[in-house]
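Reading through the structure tokens given below for one structure.
All protein chains of the complex are present and in place, except for one that has been dropped.
This part shows chain A:
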């Protein structure tokens, strides 16, 4: 249980960069839909991959409030701390 927003954000970025279509210069402040051109389905599918790496489930209603990579990281850290 040692994840921080920074470490989770770094892991998310690493996963995103595995996709060649994602711009190379992304950082935690990038907006997932606007800056990465992900549609809503792509976001949900990507979040599923992150969930499996970190053994956490992000409820869909929480996704509605998430815009940036750091938002997603903060949400995951929050969920893990509750668990």
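The definition used in the following text is that a residue touches a chain if its C-beta (ideal position, glycine included) is under 8 Å from a C-beta of that chain, and two chains touch if they have at least 3 such contacts; residues count from 1.
Methods note: contacts and distances are computed from a predicted model.
Enquirer: What does the UniProt entry say the missing chain is called, choosing from "Ribose ABC transporter permease", "ATP-binding cassette domain-containing protein", "Aminotransferase class I/II-fold pyridoxal phosphate-dependent enzyme" or "Anti-sigma regulatory factor"?
Expert: The missing chain's protein name, per its UniProt entry, is "Aminotransferase class I/II-fold pyridoxal phosphate-dependent enzyme".
Enquirer: Can you say which of A:16, A:30, A:56 or A:69 touches the chain missing from this structure?
Expert: With A:16, A:30, A:56 or A:69 as choices, the missing chain is touched by A:56.
Enquirer: Of the residues in chain A, which ones touch the absent chain?
Expert: Contacting residues on chain A, toward the hidden partner: 39-42, 44-45, 48, 55-57, 59-61, 83.
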